[in-house]
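Sharing a structure below in structure tokens format, with a few things to ask.
A single protein chain has been removed from this complex, and every other one stays in its place.
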Amino acid sequence: MATIAGTLAQPTQSGVWSWITTVDHKRIGVLYGVTGFSFFLWGGVLALLMRTQLAVPNGTVIESDRFSQLFTMHALTMIFLAIMPMGAGFFNYMIPLMIGARDVAFPRLNALSYWTFLGGAMILSLSFLFEAPGGGWFNYAPLSERPYSDGLGIDFYVVGLLTLGLSSLMAALNFAVTIINLRAPGMTMMRMPVFVWMTFVISILLILALPPLTVGLIQLLFDRQFGTHFFIATEGGDPLLWQHIFWIFGHPEVYILILPAMGIVSEVLPTFSRKPLFGYPAIVFSGIAIGVLSWVVWSHHMFTTGMGSVPRAVFAVNTMIIGVPTGIKVFNWLATLYGGSIRFTTAMYFAVAFIATFTIGGISGVMHASPPVDSQHQDTYFVVAHLHYVLFGGAIMGIFSGIYYWFPKMTGRFLGETLGRWHFWLLFIGMQMTFFPMHFLGIAGMPRRIYTYDDGLDWGFWNMFATIGSYVLAVSLLFFIWNFFRSMRREPSAPANPWDAPTLEWGTSSPPPEHDFDAIYTVRSREPLWYDRDHGIAAPVATGEHIHLPPPSYYPILIAIGITLLGVGALSHLAISALGGVIAFYGVWGWALEPTD
Amino acid sequence: MAHAPAVAHGGAHVTSTGTENRKLLMWIFLGSECLFFGSLIATYLVFKHQVIERGIGPFPIDVTIDGKVEHGIFDIPLTSTSTFVLLMSSVTMVLAVYGAHQHRLKMMKLGLLSTMLLGLVFLGFQVYEFRTFGHEGLNLTTNMFGATFFLLTGFHGTHVGVGVLYLGSLLAASFRRNGLGRETGEHVEIAGLYWHFVDIVWIVIFTVLYLIP
Partner (left out) sequence: MRAVLTARHRTGDRARPGTTRGLRRWAAPLALVVLALALVGCDAPMSTSEIEGSWNKEVWKPYWVILILAGIVFVVIMAATLVLPLMYRERPGREARQIHGNTKFEVVWTIIPVAIVLIMMVPTLDSVFKLDEKPPANALKVEVIGHQWWFEFRYPDLDVVTANELHVPEGRVVDYALRSVDVIHSFWVPQLAGKVDMVPGRDNRMAFSALRARAEPYLGQCAEFCGTSHANMRFRVFVHTAEDFDRWAKAEAADRVSSVSRTAEEAFLAAPCLGCHTVRGTDAAGIAGPDLTHIGARTTIGSGLLDNTPAELKRWIANSPAVKPGSKMPPMAQSAGGTLTDEQINVIIGYLQSLK
């Protein structure tokens, strides 16, 4: 069943079971993408509730503890359950196609990452049925410790993030190996599309950043369950240790969130400007530089914790320096537009808007890189403005650009351009309305994470303004949802390369066959399809060789269920953990013995 | 193309770098593990002096508090012995890998078996050490020394345990069919990478915790 000789037709599988057992990177990509987007909407609904409460002074919609749960779960959902999986969706779908491979290095591991992610996401989200975590997404100790948070909430946080971390680690390992090892002939590192490069950097960042977080979470778990005192000062622990551990993970994490978007934009801009990316090596190396520098700036989240002046000075300098490689990217993107012949598709709108809004977020970032300035910004809405400009204006804008750009490749259908325009403009305006006033609020002294504020502080007007903006955002997303379903009901009509794009994923049909490429490309340039087009080189033709496709497997989901139960057991009864352990062990056993040929 | 490389599973196929996928995976994974143990060791170091300052024993080494000498509970000769045992297991692991590559089934099995046994002996030492510490009043919650020490060495022990299971599964597999498949050499070598890593981590832990005052 696995090996297809000669002919390339793979028996098309359908039905739920085929999705559950799939090890096809494209299907897993779709699973990641759809799940991630659903969580994005859910996270947005949580945000709307917060905005509703904050619309007027002394609002009475949501009470204090519930509000804490909202901003905690909003951030966790957006970061870990929306942006990261949507990024992973694109990695999964596109990376093998872009490097001219037929799959990822470890297809079953890939499936396992997805199902483990889903398990972790369930643990985190279903906490709402019991008690959602309410300590903020960085969950500072000792507030997160037993004496101050006695309920299950923080335990959901710990177990959920541990599970999600495991999933991300597996995915990152897989992509690092895939990119290093499975490139098509001629695809040297310096010919890889920027998106592939960014994925590679992200994978390395994840592989190195997740262990510290894991250790921190385990220590918190031990504090809460087994009576240690890692973060409790009165017993000899140190609350700031948690902050260091969290931000050593946390700062690389924010680049993990933005680099996929930067990669996407680096693909979209050249395609629609009809010219190669300007300064490819500079963009790649600045991406690497950002990755490296992200390790030496974490304490800029801790400028107000009473670190000495020397560490503050050092971290301030390091943080400001990060603006340089990022600036190089921005300038090169702009230079890519220069001299082009720009086609304004919706994807292009999002890409250009990305440059503008991300830069605004970057600038406010550099502003609070100065510790004296940050002593006024820290924990105010100015930081909330910053983080939404880089996360919404950056990561989400980039992801939408990618959705419009790759939709034809993934589905064989186009998203409507008119509805796309509506979506874009409403989103763009809504986003400015929601988040720009937060700068004013921050300067006017509004702290973040407050569920209520007094009137007479001059905060009411801009809060109402921002709330209206967030509803505009919601409307814009309804346009997108409409657009999506409208397109999916249409007949597929997209040719292999509708945008006349230069990279390999456009060198196969839309959507691609299960084996990705009938024949493997030989890469001769950074823009292989344009090179072949300009040099009259025909696409390679199938040779009728054996194409090996890994058979579907239900062990990944089985192991993931085991892992999830292990976590659930830690929250309720150890018997459930034991059951999970048995299931996971059985899964690994079966996995190891399962033939992959 | 004649040498279509992008075949989608971890077998011994042509890859862009020539390194086998699974081996590369193990290398990168071990990079991740470095950060894991690095964080645990760092936590230990953060609290090292503070433990003595607070004066709540037991302590790892001899300290003088208010003119009274408190005896440290580390038993260096004992732990040196267990360290030696673990070091030896790396030697037998090398033998196993050599045997697997040379298609010398017996040697490989013997190597795997003795590595596992040495690993188990090491774990035995650790259990003994933990129990002794427990009797002397040190447990997870006594003080920060207890917390950081048990967390760090506990996770290392877990890694040794996983390694024993891992090698055990290779050993079990070698009893099937002819015992030495096309890829056995690779498999055992990758397991060897893991085992050596766990061994090296212990050398670091031993040095940082036990030897450096």
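So that you can tell them apart, the chains are marked A and B in the order they are listed, and the count of residues begins at 1 in each.
In the analysis below, a contact is a pair of C-beta atoms (placed from the backbone, for glycine too) under 8 Å apart; a residue touches a chain by one contact, two chains touch by 3 or more.
None of these values were measured; they are calculated from a predicted model.
Trainee: One chain isn't displayed here. Which of the visible ones does it touch?
Mentor: A
Trainee: Just name the one of A:Pro276, A:Pro498 or A:Pro551 that touches the chain not displayed here.
Mentor: A:Pro276
Trainee: Which listed residue, A:Arg343, A:Arg486 or A:His546, touches the chain dropped from view?
Mentor: Per the contact definition at the top, the residue touching the missing chain is A:Arg343.
Trainee: Any idea which of A:Leu419, A:Ile443, A:Ala496 or A:Ala539 touches the chain not displayed?
Mentor: A:Ile443
Trainee: May I ask which residue of A:Ser375, A:Thr418, A:Ser493 or A:Ser572 touches the chain that does not appear here?
Mentor: Once the missing chain is taken into account, the touching residue is A:Ser375.
Trainee: Quick one: say which of A:Gly151, A:Pro239 or A:Pro551 touches the chain that got left out.
Mentor: A:Pro239
Trainee: Quickly run down the residues of chain A that touch the omitted chain.
Mentor: Contact residues on chain A toward the absent chain are 58-60, 63-65, 68, 135-136, 140, 142-143, 147-149, 233-234, 237-240, 273-276, 278-282, 304-306, 308-309, 312-313, 316-317, 320-321, 323-324, 327-328, 330-332, 334-335, 337-344, 352-353, 355-356, 359-360, 363-364, 366-367, 370-380, 436, 439-440, 442-459, 461.
By definition in this document, only the chains that are shown with their structure count from here on.
Trainee: I'd like the Å distance between the centres of chain A and chain B, where a centre is the mean of that chain's Cα atoms.
Mentor: One centre to the other, that is 33 Å.
Trainee: List the residues on chain A that touch chain B in their complex, please.
Mentor: Those in contact with chain B are residues 96, 99-107, 169, 173-174, 176-177, 180-185, 187, 207-212, 214-216, 218-219, 222, 226-230, 236-238, 241, 245, 519-522, 540, 543, 545, 548-550, 592, 596-597.
Trainee: Could you pull out which chain B residues touch chain A in their complex?
Mentor: For chain B paired with chain A, touching residues are 1, 3-11, 15-17, 19, 21, 24-25, 28-29, 31-33, 35-36, 38-40, 43, 46-47, 50-51, 54, 56, 140-141, 143-144, 147-148, 151, 169.
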